[in-house]
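Note that one protein chain is taken out, while the other chains of the complex remain in position.
Right after this comes chain A.
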Amino acid sequence: MRRILIESLFRCKLTEQPPLITDAEKAALVGHLDRAAQRRLGRSLAIREVDAGSCNGCELEIIALNNALYDLERFGLKIVASPRHADVLMVTGPVTRNMRDALSLTYEAMPAPKFVVAVGDCACTGGMFAQSPACVGTVGHVVPIDLRIPGCPPDPTTLLRGLISLMT
């Protein structure tokens, strides 16, 4: 055995060069995997909610999404405790100066790709607080918005409609 091992050490490597894969082949494989993953996993979004200075009206309706009548999780939508676990950042409020940093830190803590959903009139436009010197204005001033769900507050059905549209 020793002789075979020593011979192997001094002999040329047997392992051949890797096969050539064209970029087109690679892209096709990646696309195939993506589609398969999408089919299996893409029906689910984890949502992290951040109140950036709302009056808490929007929070009440977001919480209501989890009650038995709306049952948010049957759609594959789940509200999670950490931004590290989230695909979607759901933001309410006119973004107070005191919440600005916390909002952008939460966004940065999320893995890409990520969506931002602005919930309620305040988050979409600043609402009644648009002119307040204590507020930044809209969520869009701090993080890029992908979907707006207006309302004061939007009711759970409106929220569901918006969130389901995000998955299709």
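The criterion applied here is as follows: a contact is a pair of C-beta atoms (placed from the backbone, for glycine too) under 8 Å apart; a residue touches a chain by one contact, two chains touch by 3 or more; residues count from 1.
Methods note: contacts and distances are computed from a predicted model.
Asks: I want to check something: the complex is missing a chain, and I'd like its UniProt protein name from "Hydrogenase expression protein HypE", "TOBE-like domain-containing protein", "Putative spermidine/putrescine transport system permease protein" or "Iron-regulated ABC transporter membrane component SufB".
Replies: UniProt lists the chain that is not shown as "Hydrogenase expression protein HypE".
Asks: Among A:Ile79, A:Leu147 or A:Leu166, single out the residue that touches the unshown chain.
Replies: In the complete complex, the chain left out is touched by residue A:Ile79.
Asks: Among the options A:Gly53, A:Gly140 or A:Gly162, which residue touches the chain absent from this view?
Replies: Going through A:Gly53, A:Gly140 or A:Gly162 one by one, A:Gly53 is the residue touching the chain not shown.
Asks: For review purposes, identify every residue of chain A that touches the missing chain, sorted by number.
Replies: Its contact residues with the unshown chain are 49-64, 66-69, 79, 81-83, 93-94, 96-99, 102, 106, 128-129, 131-135, 152-153, 155.
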